[in-house]
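Read through the structure below, which is laid out as structure tokens, and then see the notes.
Other chains dropped; remaining ones untouched in position.
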Amino acid sequence: MTQAFTTLEIPTRGKGLYEFTRATTQWLAAQALTTGLLTVFVQHTSASLVIQENADPDVRRDLDAFFARLVPENDPLYIHTMEGPDDMPAHVRSALTQTQLSIPVVNRRMTLGTWQGLYLFEHRSSSHRRNVVLHLIGE
Amino acid sequence: MTQAFTTLEIPTRGKGLYEFTRATTQWLAAQALTTGLLTVFVQHTSASLVIQENADPDVRRDLDAFFARLVPENDPLYIHTMEGPDDMPAHVRSALTQTQLSIPVVNRRMTLGTWQGLYLFEHRSSSHRRNVVLHLIGE
């Protein structure tokens, strides 16, 4: 029984979903551990994580459009506006999705369903470099 | 320290919450491990997981009704419509809830609160068979 860690740096160019399934799969394939639990943790409060369909790109476009409408910018509700019109909506969108995901691993592969992919959900308008910690525990 | 895995197959008959606390409890009771972390992972992007009140069934009915109103079908916002009017709402509802849950285990029992139950949240209208992976790590 042992553990492994790494940090992925994911560059983003505005709101939307950025897949990192492949980077995660490649890291897992290189580990000594074959069976265990992978935890994915995003170190930000204005970007989050979702597992979504990786087939039709329109799904990701529609998902982002839904969140943009549900959590609008320039909402008079907000007091916290000093970091820009997209900042408070980014915190709300993060709270509505995930900061962390854990996925069982068998034979060095995540037990994802056929159509599932791992996505960083960027909620800010400008470009960022986002850090995602990967932690694997198993044997 | 060791691990155990299984997959539960949960049949669904349309939108709503389907409890699988008992199947999980029974599987845990049969394991050699007594203490650890249970991870529940749903292998779909149009069904999800929630821990909710298991007392009054009206809570589950109201929860589903809330999500049906928040994420309506036939919303002109959506481009991804080829898989039916319930498909894109299903992806959004999944993103708003959980793909994975982890629960500490002591004496072969989950540390759930008195009123907590595990539910598969089905977001499609037709019948499905949903796979939920259970992974236990501990000693």
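Every chain is named by a letter (A and B) in the order it is written, and numbering of its residues begins at 1.
By our rule, a contact is a pair of C-beta atoms (placed from the backbone, for glycine too) under 8 Å apart; a residue touches a chain by one contact, two chains touch by 3 or more.
Everything numeric in this text was worked out from a predicted model, so none of it was measured.
Of 3 total copies in the complete assembly of this structure file, 2 are presented in place.
Just so it is clear, only the chains that are shown with their structure count from here on.
For the pair chain A and chain B, the distance between C-alpha centroids works out to 20 Å.
Within the complex formed with chain A, the chain B residues making contact are 1-3, 5, 37, 39, 41-45, 70-71, 77-80, 82, 88, 91-92, 94-96, 98-100, 102, 131, 133, 135, 137. Interface of chain A with chain B (complex): residues 1, 35-37, 50-53, 56, 58-59, 61-63, 65-66, 69-70, 96-98, 101-104, 106, 111-116, 137-139.
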